[in-house]
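Note that one protein chain of the assembly has been removed; the remaining protein chains are unaltered in position.
Going in written order, the chains are labelled A and B, and every chain counts its residues from 1.
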Amino acid sequence: MWKYFLPLVIFGLFFLLLKTGMNDIMEGKNVNELPSPLIDKPAPQFELPSLTDPSKTVGNASFANEIAVVNVWATWCVGCRQEHPFLMKLAKSGSVPIFGLNWRDNQAEAQRFLQQLGNPFVDSAFDADGRVGIDWGVYGAPETFLVGADGTVLYKHLGPLNQALWDEYFVPHIDAAGNTK
Amino acid sequence: MIPEIGHFALILALALAILQGVLPMIGAHRNNVAMMSTARTAAVGQLVFVIISYACLTWAFLQSDFSVAYVANHSQLALPTMYKVAAVWGGHEGSVLLWILLLVGWTVAVGRYSRSLPDSFVARVISVLGLLSVGFLLFALLTSNPFDRLANPPADGADLNPLLQDPGMAIHPPMLYVGYVGFSVAFAFAIAAMISGKLDREWIRWTRPWTTMAWIFLTCGIALGSWWAYYELGWGGWWFWDPVENASFMPWLIGTALIHSLAVAEKRGLFKSWTLMLAIAAFSLSLLGTFLVRSGIIVSVHAFATDPSRGIFILSFLGIVVLSALLLFAWRAPSLDSDAGFSPNSRETFLLLNNVLLVVATIVVFYGTLAPLLYEVLDIGKISVGAPWFNKVFLLPMLPLVFLIGIGMHTTWRSHKGSLLTTRLLIPAIVSIVLGVLIPGVLYGRFGVMVSVGLIAALWVISTSIIEPLRSWRRAEGAARITPAVLGMSVAHMGVGFFILGVTMVSAFNVETDMAMRAGETVEVADHTFELRELREVQGPNYSAIEGVIDIRKDGDYVAEVRPQKRQYLVQKNWMTEAGIEVHWNKDLFIALGEQLGNDTWSVRIQYKPMIRFIWFGALVMALGGLIAVTDRRYRSTATGAETT
Partner (left out) sequence: MKIMLGILTLSLFATAAFAIDTEEAMEDPALQARYEKIIDEVRCLKCQNTTIKDSNAFLAGDLRREIRRMLEEGMTDDEIFDFLVERYGDFALYKPRASGKTLILWIAPALFLLGGGVVLVNIIRRRMALPIDVDAAEENE
């Protein structure tokens, strides 16, 4: 007799699953977003020619022993233009150094972009063929990483940054790192 | 003005739907003839207003009225007229309107073809369909109004998605929706039965043709989608196990199980509560599919861009509908159990096997489609479950099922006399095994286990299906002819066999090569030569394209010329690939342009696809079988009442 209630129970559980999924979406979750498997792992090692001065290199050594932001950008990326003013502001405040990873871009155009709109980066690495991007699990620009002083990836953000997002997601990690120093 | 009329018509339709949903139900409860008779009238009235509304939206497209937001988003001035008409269902809001139109269409059809059914039953059925209408009309009016106006209309629209600017697009969604929505009829029949507490042979006899009709359309709709994806998306695949594809496939699997379950119910009065369950499940899966596509909860190429609030609405609607149905089920189903039996060697057993395996297959597809969501919600991780998984595990229930078809068709009810594996099946078995093992090597140059298993299965199903029609054909004059029901069954099963044949051969012997070519060059693939004679620019009504003219030859003999194109649509600026396909009964030669590599050099993908047409041919034959079965006289009522078998 009670077996006839089984479909109801099964459906109930399933409905809960869908409801929870929808709740997440209502809160702004995007199903196309990929969480990074690099969190709490050592940042991938790289050393690339600098975008602005190809005789120099940019790599993990550039920001060793300090907390730093690594921002993946390109001139063809609309969101990168959107967040650029904020990056300039962040760089000016001097709280955390910003390093750029210029991803799959045209070197001349990228240099021109920085000249025209300003350069918030301590320096930018020029990743012409995207190999380093792949190592960092980059799949779309802009992406912004927060790397701790010990070289661990603390946080990854997808999409353009702004003050609100910075305050909500990056600052807590920075404060925590500051406190443990 | 016209869009406002369309909007108003929807509101009026809603009013009538509410009446239709409430009055007949109360009337059936109180045995009030006047109230019950409002059912058919209200349904027709609702249809009239929905047609007006739909016509208004179509008019807005034909007039290129870009003050209507939906038109501005899905059309442009230069869009060919045929696609302006098809664009009505090219986006979310319009497709909801199409859904409503078809739902009311089915409702009116039920009202029309139900004269010999008891009034209280028809009243309840139409009432349930009316309540479903209410749900969808509210959905349209509250969250997805196609008639919303733009304050500042653009001079030209955003164009219909180029992928949808294709004849296949014109037929696939309507056909699919007719099937999808058609299962609401079986659902309504089930609800009506549960409310009344009666589930007799009459009920079963009336449910069968409606279920089969919905199934036929769904079969065609899915097949059309597969065929269209094949030639339009340009990668030569025909099924990707995309969540939205699965969303249409699951109702189909359950619908197939339902058709078979109804057979047992009609013959022996068994499996009644199970049949109810399937009827509820089929439509619930249709609703679930609608939810998945429009909620944003899954990653899919098919997903409509949409508000999460729409997802919440459909989810709530789904919850209410299924919850009510399952409550009714828990209440009424226990009384439907019976004490009739059957031997393990019987047709009942085989139909039971059919149902179990089809349900297992549905659960497998369901699981694979929703597992990523489950993992995310439980915060275990973000995973993908794709074609490699589905292709393997789907065979687990389906392979046994396919082999059982051959035997089950020739088993008798209650207790099969003699051995199941009769001499009748001996020849098909031997022929299938011998040909299945030899053909791959002899005709295609390579032997293999999996391809032989598939080929044996296909030939087994085809040869066993042809037995009954053959026997009937060879019987003496005056002896009983094969009934449409049995002929339909045989044809439908043959369709399954053709389908398996196509799938097996193309999966095993598909050849695909990418190469860089410039004008004047020739390459050889799968014993054919392909010469790129020239590359030229062509203009279409709303696109410009680079076209490759390619000559195909075999053994020096000219076969055909194909013209693959790379189109750029002028408004949306995306590049679309139009493949050039040379079609034969036993193979397709599929050529597509990739990218421009340099001066006059293009990358070209050439595919040789043996027997691929059988995939869709098989599906069509399945649908044909269903159509034949539906014409059986036992489903038609005479003036004096329904015939009994």
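Note that in this section contacts are C-beta pairs under 8 Å (C-beta built on N, C-alpha and C of every residue); 3 or more make two chains touch, one makes a residue touch a chain.
This one's a predicted model, so the numbers in the text were calculated from it and none came from an experiment.
**Student:** Could you tell me which displayed chains border the chain that was left out of the figure?
**Tutor:** The undisplayed chain, in the complete complex, is in contact with A, B.
**Student:** Out of B:Ala9, B:Met36, B:Ala263 or B:Leu336, which is the one that touches the chain we can't see?
**Tutor:** For the chain that is not drawn, the touching residue is B:Leu336.
**Student:** Please identify which residue in B:Ser324, B:Thr529 or B:Gln572 touches the non-displayed chain.
**Tutor:** B:Gln572
**Student:** Looking at B:Gly448, B:Gly540 or B:Gly594, which residue reaches the missing chain?
**Tutor:** B:Gly594
**Student:** Tell me which of B:Ala55, B:Val356 or B:Ile433 is the one touching the absent chain.
**Tutor:** Per the contact definition at the top, the residue touching the missing chain is B:Val356.
**Student:** Could you pull out which residues of chain A are in touch with the chain that's been left out?
**Tutor:** 32, 34-38, 44, 104, 129-131, 133-137, 139-140
**Student:** Quickly run down the residues of chain B that touch the omitted chain.
**Tutor:** 69, 72-73, 91, 158, 161-163, 197-201, 233-235, 237, 240, 242-243, 268-270, 272, 299-301, 303, 305, 307, 335-336, 338-344, 346, 348-349, 352-353, 356-357, 359-360, 363-364, 367-368, 371, 375, 380-389, 393, 396-397, 414-415, 512-514, 516, 566, 572, 574-577, 592, 594-595, 597, 603-605
Rule of thumb we're sticking to: only the chains that are shown with their structure count from here on.
**Student:** Where the centres are mean C-alpha positions, what is the separation of chain A from chain B, in Å?
**Tutor:** For chain A versus chain B, the centre distance works out to 42 Å.
**Student:** Hey, which residues of chain B end up touching chain A in the complex?
**Tutor:** For chain B paired with chain A, touching residues are 273, 277, 280, 284, 291, 295-299, 308, 311-312, 315, 318-319, 322-323, 326-327, 329-330, 333-334, 370, 373-374, 376-377, 382.
**Student:** Considering the complex alone, what residue numbers of chain A touch chain B?
**Tutor:** The touching residues are 1, 4-5, 7-8, 11, 15, 17-22, 24-26, 31-32, 34-35.
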